[in-house]
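Every protein chain of the complex appears in place save one, which is left out.
Then we have subunit A:
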Amino acid sequence: MNGGVKKKNGGKEDEQDGLSVHSPCKAPNSSASSLRKEQSQVDLELKLLEALEIYPPVKLQGIHRHFVLYGLTEYMRRSFNRQFSGSDVLQMLDRFYNLEMLKPDDEESGILNQVEEFSLPPSYFTKEES
C-alpha cells in the first residue's frame, strides 16, 4: 500500500506496516540518499588525505599534536563549511593510520630539547620601537 517513505511519521517506528525502516522495498529515494552519503564520505576522506600533506600524521603524536590537530580540523571545516571536532577528525584518521604506532622525530621539538635560561628580547628594556 505504501512502499513510500513515511518520514513524515517523525519519530514513530515504521513497524505498523510490518516493514522495518531498512527494508529493501523502500522507495528509490533512500537508496539515492545513501548513495549520496557514501559519496560525501568519500569526499571527506579525500579531503582528509589531502590535508595530511600539510599536517603529517606522525606529528599527531608529538608535542605539537594539539596544534597539528587544530590545523587539520580547521582545514576540514573550511573545506566543507561545517563543524568538525578534533575527535571527529581523529576518528576518520583511525581508518587509515594506527596513530599509536607513530613515533615523532625528537629533533622536531627544537628549542624544547635544550635547557636555556629564560631571557626577554632586548627590545623590552628599551623604549625604541622594534
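By definition in this document, contacts are C-beta pairs under 8 Å (C-beta built on N, C-alpha and C of every residue); 3 or more make two chains touch, one makes a residue touch a chain; residues count from 1.
Note that contacts and distances are computed from a predicted model.
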Omitted chain, identified by the protein name its UniProt record gives, among "Chromo domain-containing protein", "Ribosomal RNA-processing protein 42", "Histidine-containing phosphotransfer protein" or "ABC transporter I family member 6, chloroplastic-like": "Chromo domain-containing protein"
Residue ranges of subunit A at the interface with the undisplayed chain: 53-56, 59, 63-71, 73-75, 78-79, 83, 85-86, 107-125, 130
